[in-house]
Every structure is written in structure tokens, then in C-alpha cells.
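Only a single protein chain was left out; the remaining protein chains are all shown in position.
Then we have chain A:
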Amino acid sequence: MALSTHTTPSGFLLPSIHSAPPFFTEQPNQTTHAHLTEQWTRLILTYARHKRLFVLRVEDAEAPGSDWDEILRNERINRRILPSYLSSLMAAMVAKNIAVYEPAKQTRAVLLYWRLPEEWADVLHSWATATGQLNTILTFYEISDPPIPSPLSGIPIPLLRRAITILSRSNRAQIIGVADGEGVRFFVG
């Protein structure tokens, strides 16, 4: 059996390691474990970017039908990642600061940083500038669900808030309370 790459129905190119059965088992040898954890982490982040997924949950490994099936399962070799393994991968990603537990104080769901909050801050500011929305008040909802699709479409509010906080530190944004929740005003950087 040769291990080869595979293109999923969603157009994602799976690495050849994804067709190796032991990839789906948590490894007892520390070096091997570290190596495979790195492979998994990279796979999760690139897939998240590909499908614009922001949240990964332990439940995603529990039953088929999740957004993550294409990478968490491999029907061709009849393997799937077990929830306990996924949970330990999530912990490793949090430790490396490429994900955070969201909400805090639980370990069943993470917010993935396929872009770091600092990078999201830049994307956000460039978008506001390019669409001529500096100095006007925008609600969080108008940013995460804009009428015209943007690089920020679908961004979870906690991540958006982090990005705005970073911008406000350099006086490029200000959080403002509005009638139906929170809003933000951007300034020229």
C-alpha cells in the first residue's frame, strides 16, 4: 500500500501521512508523538484556513457529520481520530499559542489562530480603510457579517474583540457602547 496525497471533495489536498493508519493513533513514543503532533497541528490549521473554520471541538471527533470530517476521518482506510487524541492535540495547540480555549475554563472547544490576533488586527484595519469606514461607528455584527463578503466574514466575536483591543493599544480603534451591544470606531493608523 503506497501512501499518497488525496484531494477531498472540498478541494483540500491531504498530505500523504493522512493515508497512514497509525497517524490516527496517539503515539506512546515521545519523539514520534511530537513529530505527529506537529503534522496534525499543521493539518488542522491549513484545513481551518481552507474552509474558514474558527472553532474545533472534541465532539467533532465523536460522531460523523462535523465540518472536520474530511481530516478527522479517513474512510478510505477506515480510521478516525479518537476524541481523547483530539483533546490532547488541542492542548498542544493551546500550549503553542496557536489556539485558545474559548470560552475559557473548559477544554472541550478551542478558537483556532490560523491568523494570530495581531494579524487579524492588521486585516481588520486594512479592511476598514479600504472600504472607507474610518471614523464611523460599526457594530461588531456589521464586521463579522458584512453585506459584501470580506476577509472578516464569519469571524467569531471573541477573536474580533481581541483584534480590536490590539488596535486600540496603538490608538487605531476605540470600543464604543452602542444601543444593541458593542461597536467600534477605527482611526487612521
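Assume a contact is a pair of C-beta atoms (placed from the backbone, for glycine too) under 8 Å apart; a residue touches a chain by one contact, two chains touch by 3 or more; residues count from 1.
The working rule: contacts and distances are computed from a predicted model.
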Notebook entry, point to check: Looking at UniProt, which of "Ribosomal protein YmL11, mitochondrial", "MMS19 nucleotide excision repair protein", "Proteasome component region pci-containing" or "EAP30/Vps36 family-domain-containing protein" names the chain we cannot see?
Noted result: "EAP30/Vps36 family-domain-containing protein"
Next item on the list: Based on the whole complex, identify which of A:S10, A:T25 or A:S126 touches the chain you can't see.
Entry: A:T25
Check: Which of A:H35, A:R49, A:R76 or A:R169 touches the chain that is not shown?
Finding: A:H35
Note to self: Applying the definition given at the start, please give the residues of chain A touching the unseen chain.
What the structure shows: 1-5, 16, 20-25, 27-29, 31-32, 34-36, 78-80
